[in-house]
Every structure is written in structure tokens, then in C-alpha cells.
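Heads up, one of the protein chains got dropped from this complex, but the rest are sitting where they should.
Entry: chain A
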Amino acid sequence: MTASLKPMPAAPLSDMPATAQTTPRFSATFDPHTISEIQRAAATGIYDIRGGGAKRKLPHFDDLLFLGASISRYPLEGYREKCGTDVVLGARFAKKPIHLKIPITIAGMSFGALSGPAKEALGRGATIVGTSTTTGDGGMTPEERGHSQTLIYQYLPSRYGMNPDDLRKADAIEIVIGQGAKPGGGGMLLGQKISPRVARMRNLPEGIDQRSACRHPDWTGPDDLEIKIEELREITDWEKPIYVKVGASRPYYDTALAVKSGADVVVLDGMQGGTAATQEVFIENVGLPILAAIRPAVQALQDLGMHRKVQLIVSGGIRTGADVAKALALGADAVAIGTAALIALGDNDPRLEAEYAKLGTTAGAYDDWHEGRDPAGITTQDPELAARLDPLKAGRRLANYLSVLALETQTIARACGKSHVHNLEPEDLVALTVEAAAMARVPLAGTNWIPGSAGF
């Protein structure tokens, strides 16, 4: 509004010029980012593709608090009294279940999406602290098998690089139905990253924009999935745990159906979980935040009498030991990290700010992982860029970070009086917002109100 619209005073009230203006006002609906997206779409005629997970503000673990010990609850001494962090995955059917020292695993990320040294660093870091890494949409490389003490082999719709020898070399098999960044979508790997080696591993022409299948080619629905799991168990002589990974969308039914189909472990990925490359519209508008997905999945396991028998791994936005502790308190057996692991390796390092600026972005916001020009040398197939990452040092950073996550989780568990992180429970939690209270099914702080539960 300009001053000229106001009734003209008889005499000047201030030194303000008559034409004074308000500050420019951006629309909440047509905000600058939205406007730039419309302009980008108009200029290119194709949807925006990027890496990472949902960036919008979502109800998350930040909206939960632990109550800690009090007169009626007895805490444990930090550093002195034991607080276990180990987890066994896959004891339901597999002859050789996975034993991890900490309940924090590395999520599936492909060679192709990541460089060889980055995959090696993930393996090194995870192995130091006694946890597992996971292959991705592109097959198993000797580097990651060699450097990962415990390696989960993903069985994806595309089946790129799939072969029985690698299947037998794996410590567990993860059948990927979907991922949190894009439940219902297949992967993408743009031409810049289809190097000769990546192309060979995937049986694709070099340099094409690869679209992975979104559905498995040889089974449809839970009855077929049960037979597919039987086949994989037969091929591997019932040795390997079989995980089923779903993107968070219908977590109650997906978990129940995965259990019915014979899964040993269910992996549930919320929409904050990253992708190497997907349409922005997909990442931001399809799926559930992980906070909303854990309790329905746990409920399904409990209803089937399978909680703690079929393990639940959750992922999507895990950053701190507090997040880990909250996920476990809601009923998960373990968590997986992807984006945070890349950051620990060196992704989005502020010391590379000048190079991010050249790419039209800034440290902390860089998400054009699909373009393969990552200054940190992680999400690239360019040999010169990839050589920037020292897999030993990066692996050490990841190990440090994983150790901190475990220590932080223990800190909270001890404060709540738990001798094992798996003893954390919903009763230890309250919510700061009505939304989080409803999603996590814990009371709004200071009340006994759980929205949506009986007795309101």
C-alpha cells in the first residue's frame, strides 16, 4: 500500500515522503522458489530432477521429547552401567542372521549414483563400528564387497547387475518394493553418470538417461512376493535374511503383507529419505514422513504377534542419536541412514563453497546429485572428482559419526533407565505438537491427550 491511498492529512505528520512504499511482499503461495520453478519449467519443458529427500517442513522427530527418569523411573549411570546397542536381524527364517553392534545401518545407495571411492568409504566406516552397508540399483562391486564386513544386496525392479554369485556373496538380501523419496517410482540415472563401467554393469548403452523400472518384472502382489521370497531362499539355501523395503505410504498393510510373504526384516523409508535422482514433484508430494509411518508398521507387527521377531528398520531423516532413540522408542529395531552418511563422508562441505557457487547453489543446499559434478567427489562418476574423496579418511569420518549416534542414543536410553536401547518405549515420549502426538501416538506434552485414540 502506498501512502497516497491514505486520507491526506492537513499537515505533514512526519518526514516521510508522500510516495513512501512498503517493502516488497512475496506471496506465500507464489514464493520465490515456486516462481523460479515455473520459470524453469517454462524454459526447459521438462520436470525438475534432483537428489535428496523431501525438503519441505514436515512433522518429525524434533516434535517429540523424552521424559527421562524421575521419582518413579530409575536412570542408569552414564559410562558405568551397561546400555546395550546390539541388534540381530533376520532370525525368523534365515540360517545365518545378521548381528550388528549398533542399530544404525547404511541405507542402499548404488555404485553409479555414488563413486567407487564413496562406496568403499561407506563400507570402511560401517565395518569399523560393526554395522552393515547396502548395495543399490546397479549391482555389487568388488570394492564394496571387499570393504564391507556385512553387506546387504538389494534386489530391485531393474535387476541391474543381478547375478547368483553376488547373491551368494551377500550377507542378506533386501527386496526393494519402493523407497521413501518416491513410493511408486523407479530410479533414474542421467547420462552424465552412465560411465562405461556403470553401463557395463547395467547392460545399458553409455551416456543415456536411464529410467529404472518401477515394478518388479516377474511378480505382482503379495501372493507372488511370497513365491519370489521362496525362490531367493531356495537359491541361497535359506542362509540369508530376506528384507523387504517399502516406501512409507500404507505402512500398516505393507508391513503386514511383507510379514505374510515371509520377510525376515521390514525396511520402512519415510519421504525425507534421499534418492540419487527423482522428479522434485515426486519427492515433495508422494509418501509419508517417517514419523507418521512407524507406529502403524509396529501395530501391524504387534497385531500379527511378530514385533521383535520380524525386525523393523526405519529410515528417512535420521540425523542424531535423539532421532535414533525416538525411532527405537516408537518400536523400530534399527534405523538406516543415507543422506547423513553422505554428509559425514564430506557431502555439502562448506569448505567447497566456491565450487558450489559455480554450480549455482550453496553448501547445505546442493542436491543436483544426478548431474555427476559433485565437488566433494561423492555423487559422481567423474574420475577426477571421485579421486578427491579419500576413502580411508571419509570412512573414518563416517565411523566417528556412527559412534556419536550410538553414544547419543545410549545417553538418552540411560536417562530413561534402559539397559538396552531396545527397551525404549512410546511411554518414554511426549509430543510438542498435536500433529506429532497423533502421528507418533504419544500424548501431547503436559496432557494425557493422544489425538485419535479412544477416550478423547
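Assorted remarks:
In this text, a residue touches a chain if its C-beta (ideal position, glycine included) is under 8 Å from a C-beta of that chain, and two chains touch if they have at least 3 such contacts; residues count from 1.
In this text, contacts and distances are computed from a predicted model.
Of "ATP-binding cassette domain-containing protein", "N-methylglutamate synthase subunit B", "Carbohydrate ABC transporter permease" or "Putative membrane protein", only "N-methylglutamate synthase subunit B" is the UniProt protein name of the chain excluded from the display.
Checked against the full complex, the candidates A:Pro217, A:Gly360 or A:Gly446 give a single residue touching the omitted chain, namely A:Pro217.
Between the chain not shown and the residues A:Ala20, A:Ile35, A:Ile208 or A:Leu392, the one that touches is A:Ile208. For the chain left out of this panel, the touching residue among A:Thr85, A:Ser158, A:Gln311 or A:Thr379 is A:Ser158. Among the residues A:Phe66, A:Trp238 or A:Trp449, only A:Trp238 touches the chain that is left out of the figure. Within the entire complex, the positions of chain A that touch the omitted partner chain are 44-46, 49, 158-159, 162-164, 167, 190-191, 202-205, 208-209, 211, 213, 217-219, 224, 227-228, 230-231, 234-238.
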